[in-house]
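This is the structure, below, for whatever I ask next.
One protein chain is absent from this view; the other protein chains keep their places.
Presenting subunit A:
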Amino acid sequence: MEKVGSVLVVGGGVGGIQASLDLADSGYKVYLIEHRPSIGGGMAQLDKTFPTCDCSLCIESPKLVESSRHPNIDVLGYTELLSVGGESGNFIAKIKKKTRHVDINICTGCGACTQKCVVKKIPSEFDEGIGERRAIYIPFSQAVPNKATIDIDHCRIFAQNKICKVCQKACTAGAIDFDLKDEYEDLDVGAILFATGAVPYDPSELKQYLPDHPDVLTAMQYERLMCANGPTIGHVKRFSDGEEPKRIAFIQCVGSRNPKIGIEYCSAVCCNYATKESIITKEHNRDTDISIFYMDYRACGKGFEEFYKRGQDDYGINYVRSRVAEVYESDGNLTIKYEDLAEAKLKEEQFDMVILSVGLSQSKKTQELITSIGVDLNEFGNLATTIDHPVETNVKGIFVCGTAQGPKDIPETVAQSSGAAGKIGSLLSEARNTLTTKKELPPEKDVLGLEPRIGVFVCHCGINIGGIVNIPEVVEYVKTLPNVVYATEVPYACSDDGNKQIFDKIHELDLSRVVMAACTPRTHEPLFHATCAEAGLNPFLFEFANIREHCSWIHMNEKEKATEKAKEIVRMSIAKARLLEPLGRGEIPVNQKALVIGAGISGMSAALDLAAGGFPVYLVERTGELGGLLKHITSLPNGEDPEQIVNNTIKKVEENNLITVYPNSEVSDVSGSVGDFKAKVISPEKEEEIDFGIAIIATGGEAFKPEGYYGYDGKRVITQFELEKIIDKVEAKTIVMIQCVGAREEAPRTYCSKICCTEAVKNAIRIKKQKPKTDIFILYKDVRTYGTNEVLYTKAREAGVIFVRYDDLRKPVVNEYVDVYDEFIGENIKIKPDLVVLSTPMVPNDDNAEVGKMFKVPLAPTKFFFEAHVKLRPVDFATDGVYLCGLAHGPKPIDECIAQASAAAGRASIPLAAGKVIAEAIVASPDEERCVGCAICEDKCAYLAVTIEDGKAVVNKAMCKGCGTCVTACPTGAMEQLHFKNNQILAQVKHAFAW
């Protein structure tokens, strides 16, 4: 049977969105379904993201819009998956489109209905119950799809059987229809991706923390409280009395690491979000006292340890290592009763507000759906995967990404999403481009050199603009301006009717410029660009005038002044429109071969995924053998066999005709850019020139050799990595393991290496299993067995491994004896070990700097590579066509390396499969006549897109991002930014005041 070239993505959080975009961009039709009214998931609710404190919605929202505008993605909000039949390549998915009682083809998302609805004070799901919404609502202002939904549990018509048509009257578009019914549909898809996410743990059963008290919030509620688009517009205050809290406590591990409630795992994100929320609180008010009550602080991830340090040193957050017994109320204040673990004492402390750092858990309903389809869950209730197949479920053709697979943060989710998209792309590669649509456009009309003929459309947007701004007056005024051949008012420009009107008038009146006076170009420009293109008008001859967000909505009580301002805004846009020029979107052909540097498990996995998609790969390895570090690992935390994984992978690489392996070789003399790279591969025997379209950097890392630490000699004092090789032969009766040796210290090893605690615990259990009488002590700072590795920590303690905490002020001393202060008994203990094992961090490859320079990609201060965006582009570089994965990005376990490898291969497959990349249209463009070759532009360009060749500036259009910084710097006016040319902006500036 032929495979179907479409994919069902279940879950519209950041993971589902990323996978959908990647799949749609690489030639597949995508159905993205989300049971809530809008996509965006938990990330849309966050105020900021750790460790950069980026505004969460600001970085996610462009992806929401992009997915809704994508011609090959059907975003189906308020839709549920019911069942799945068929098999890999040919699934039939039954879905239910729940009715919103609003016709989504008519609703414009103006929000007029939501303001008129009389049923108020319904707890808003988006605000985690601490804000309110009405019975007809749009969950948040950037919702996608931006459509109203009637909540039938609260609507007077449905819930109370009353006659109420307030919303229907308010809707001038006529979108509300109380008789609409749920719709069912069968989708034919080749593969299914579960990106169903996780839900915050509901702490209501943990009465000891007073979960029902108004001043006890979950961390997610607190996130909403801090957020500028939250219920208090970002003012942190207590719900009991409206006062700003002066002392705030965070209680960690609420709903995590707690076998009593059946949740044994660590949720992996809570320590870091607690620090983030604390830092933001401190930025709101420096005087707020914040204490975080934690057991082990788990900063396992890139930049997290440094973030934790900032929390301590720069923000004075009080981290209390403790176990919290209870929270109780007295005199309107909250008291926390806890055991201070550093002093082994019971203590009490008062706070104004308590935040419960709740973990991630799975919704029962989702679990039931997944098992009903035949997909296995693991012991933690997440979709089960294996180390070497981190995004594949037990059912062929069904994949998983994100927190549905286990607790994880955003970048790890995004990497898995791109990884799953890549895997699906390879699986369905024969059906690529079979179901995607591409619009055929008419030839563009010639406008150069002709007097502009401008058509102006002024949108009422229902009453949103028309209710404030006197639109007929604006239209009459506009008609008096030069080159305006047509001006009209439209009720909803963005509706199908509105677009048709624009399309018709371009033809009828031979318009050569269109000005749209309506809302913001940030959301609606792509729509009108498409309309212009369909009518044969170059999209860059279109200009927006924002008279809604920037006028009617913010001057609601000054109608006359708003009308005057609207006229001026439109006048400025017309002034610019007269000078607009058509722009071409050049295509850059892409060489469909790939280069992968490094043949460890990451590089090999990436190469195999690329080859599975049909792309030839050059795999260059510095050493003489394939396999990298994994060759030296003898057991894995979950019991899988590393030798089998690595040998299987090597075999597949060697047998693959599309992969050319270059052992003992290095890459040099790289030139070119995305689509068209050239380089030399040099080995002692020969030198070969290769050409390729993309490159993946998988240079790996190595274990730090702790010369000078704790008497390291490679014999009695060895590293954890060295122990791996001899572990079955260890005869020692007493073993001491010391954690964080050479990690979490001075630059460049400021970071936590993420895997060492799990490694130590894994090896300790293995020794205990073979020789139960061996005494094993693990000396640690924090036990960082994050995520589901937590169960190993429990197992190790059950097996009798003794854990002793040390801190930087009292480090262990290693001689014949190991001397360490044990805070539990309050005195130093002496252990006489036969073997001391030092857990040392992963360190980056020493030639990263050189590789980075060749490909013009940066390194982080830790000397690992620095990705394009910490959160949303974990395997991309800012330089197009270059990707990274594995230890080259930072320390991580094998399954994460493999997921990243698939992600890098998946991302790289997008330009490879298309065979071309679309160049940015709004780029810098030098005038050779005026250029004096001073190179100031070259110096200003953050993307290395400008070079001086033969004394003149040359812009590489594939690399230019169109910021215009070089244009402003140009002393002779030779450099211009297309679509934002000096004369165009100056026209706007001048016509703000008069024509």
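The rule is simple: contacts are C-beta pairs under 8 Å (C-beta built on N, C-alpha and C of every residue); 3 or more make two chains touch, one makes a residue touch a chain; residues count from 1.
Quick note on the criterion: contacts and distances are computed from a predicted model.
The UniProt record for the undisplayed chain lists the protein name "F420-non-reducing hydrogenase iron-sulfur subunit", from the options "F420-non-reducing hydrogenase iron-sulfur subunit", "succinate dehydrogenase", "Arginine ABC transporter ATP-binding protein" or "Release factor glutamine methyltransferase".
The residue touching the chain not shown here, chosen from A:1, A:163, A:233 or A:809, is A:233. Residues 47, 52, 54-55, 57-58, 61, 141-142, 227-229, 233-234, 520-522, 546, 548-551, 553-558, 561-562, 564-565, 568-569, 572, 878, 922, 940, 942-943, 961-965, 967-969, 977, 980, 982, 985-986, 988-990, 992-993 are the ones on subunit A that touch the missing chain.
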